[in-house]
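Left out: one protein chain. Kept in place: all the others.
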Amino acid sequence: MRFPLASPAAVLVFCLLGGCSGVQSALNPQGPQAAHLARLFWIFTGVCTAVWLAVMLVLLVGLVRRTPARTDPLRLDARSERRSLMVVAGAVVGTLLTVVALTALSYLSQRQLFARERPAVTIKVTGQQWWWDVRYESDAPDKIVTTANEIYVPVGAPVSVKLAATDVIHSFWVPSLFGKQDLIPGQDNEIQFTASRPGVYRGQCAEFCGWQHAHMGLLVVALPANEFQAWLAAQAAPAAEPDDAERKRGAELFAAKACIMCHTIRGTSAGSRVGPDLTHFGSRKTIASATLPMSRGNIAAWIVDPQGIKPGVNMPNVSIASNELDPLVSYLAGLR
Amino acid sequence: MRHHPVADVSHLPTSGFGSVSPIWWGTLGFVALEGTGFALAAGAYLYLRQTNGQWPIGAPPPNHWPGTIMLIILLVSLWPNALADRAARDERLDRVRLWLIVMSLLGFVAVAVRGWEFAHLNVRWDSNAYGSIVWFILALHAVHLITDLGDTLVLTALMFTRHVTGKRYSDVSDNAFYWYFVVASWVALYALIYGVPRL
Partner (left out) sequence: MTSAETAAQTDLRDTHLDDAELHARLTRTWRTGASLIERLSSVDHKVVGRRYIITAFVFLCLGGLSAIAMRMQLARPEAKLLGPDLYNQLFTMHGTTMMFLFAVPVMEAFGVYLVPLMVGTRNIAFPRLNAFSYWVYLFGGIFLWASFMLKIGPDAGWFAYVPLSGPEYSPGKRVDVWAQMITFTEVSALAVAVEIIVTVFKQRAPGMTLDRIPLFVWSMLVTSFLVLFAMPAVMVASTMLILDRLVGTHFFNTAEGGDSLLWQHLFWFFGHPEVYIIFIPATGMVSSIIAAFARRPVFGHLPLILALIAVGFLSFGLWVHHMFVTGLPQLGASFFTASSMLIAVPNGIQIFCWLATLWDGRPVYKTPLLFVLGFIAIFVIGGLSGVMVASVPIDAQVHDTYFVVAHFHYVLIGGAVFPLVGAVYFWFPKITGRLMSERLGRWNFWLAFIGFNVAFFPMHILGLQGMPRRVYTYLPEMGWGPLNLLSTAGAIVLFASFVLLLINAVRGAARGAPAGDNPWDAGTLEWATTSPPAPYNFPRIPFVTHREPLWDNRESLPVVTGLSVDVREHVAGTVTESFPQLRESSPEPSIWPLLAAISVAAAFLASIFTPWAVVWGSIPVAITLTGWFWPKGTPEDEE
């Protein structure tokens, strides 16, 4: 009788290496909170692995050791029963101590992680089927910035994210910056995190929210403070006027077609809040909630067949003539 | 496998009362799970009250009189219920018949009063969450009133047939036991539905 001890152990090592890589990994921390979480994870993993190995060792030794055959199953040796009792009792005490220690560790981590400080930026994120509305709060109405699916933050400063939902429950999760928190209709949640380094960090909705739960991604873009302020100022501005004939044509088409029923482009007559704000659409890195990279081809594909790319999405397939597509794409790509 | 007798059970009776009877334990099991259902519904009520600043929501507290009258009827019914139980344990058919008929009539009155209660809650089930939970709890209890009434009616009918045996008396006793639960749960739910909105 052999036990395949080696295979889970090998997979375990593989796991521990594998978990560190990847574009959305919890074990590739890019901020103090995520680093703390990763450290806590490794401590727990270490303790649990040790416990598992110990249990397997006892099991294996217990199986291979030579025990004299029992003719009568009821004839037990009182001395060895007592010894077993001592060992089991010891193991139970050990379990209890381990559990208490891990609980204490978890609690201290929790207090540290969820401690609040004065945020440098406060962002309101509203989850909707299946995209993220992002708003930078400000006392001055003309400084309020609305965007979608991409959150810009300054490096090294605490960022507060207020979480809300208007339809169903979603969950905001950018693993390399912080753990997840739900967005629940009728309830206000808030998390704080800091990004240590400039970079683009991917996140994704983690609570099942319907057909396109799988394609409800978002990006967090961390910039040095001055670049962040520049970005914010640029985003606060209304949309640039189309500067050539094709783009003008695109703007007219946008206003004439169903697009205007759902989207806002600040500085134009488009003001509906059903879908994402497109004022600076062309400056974004992705389309359709971090599903497609930003490119003219992808914009065209998305406009022509949103239902093919994200079946069930609230954006309908709008009939667009072939000579209308290019102007529309140019207009949208030009909203920088 | 070979066997050898060591004891004889032929002298044992074939029916018993209270905890001797397996059906009593079965009834207790159902009381436990239904009591859990009531407790959870009451918990949901208090939870919704907690999450809403205002309680009751958009309605005056329910008119307590129908509920109070229900409470009085149910408390009064404890007396004939206890008599039915005792008559069953004494296996006195005439008294069992009498008190079961009384209990059946009281059951009908209770169900009628429950209808009156619904009409005086001052809120509809589809007005808001407060209305929903009040109707839910009241309906949950009404289901118990109705099922126990049905059970009592069947037992009453049985008592006028040839099926009267020791076991049937035990059934009457278990039915009486279940009624205690129906009454006790109403005392708690009455305090919840009519008391809590007035706090």
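In this document, chain identifiers A and B correspond to the written order of the chains, with residue numbering beginning at 1 in each.
In this text, contacts are C-beta pairs under 8 Å (C-beta built on N, C-alpha and C of every residue); 3 or more make two chains touch, one makes a residue touch a chain.
Bear in mind that the values here come from a model prediction, so they are computed numbers and not experimental data.
Participant: Could you tell me which displayed chains border the chain that was left out of the figure?
Facilitator: A, B
Participant: Of A:Cys209, A:Leu223 or A:Ala270, which sits in contact with the chain we cannot see?
Facilitator: Going through A:Cys209, A:Leu223 or A:Ala270 one by one, A:Cys209 is the residue touching the chain not shown.
Participant: Take the complete complex as the reference. Which residues in subunit A touch the chain that isn't displayed?
Facilitator: 1, 3-4, 7-8, 11-12, 14-15, 18-19, 21-27, 36-37, 40-41, 44-45, 48, 51-52, 55-56, 58-59, 61-63, 65, 67-70, 72-74, 76-77, 80-81, 84-85, 87-88, 91-92, 95-96, 99, 102-103, 105-107, 109-111, 113-114, 129, 163, 167-169, 171, 173, 175, 178-182, 184-187, 189-190, 202, 204-214, 217, 291, 311-312
Participant: In the complete complex, which positions of subunit B touch the hidden chain?
Facilitator: The list for subunit B reads 1-16, 19-23, 25-27, 29-30, 32-34, 36-37, 40-41, 44, 47-48, 51-52, 57, 91, 125-133, 135-136, 150, 154, 158, 162-168, 171.
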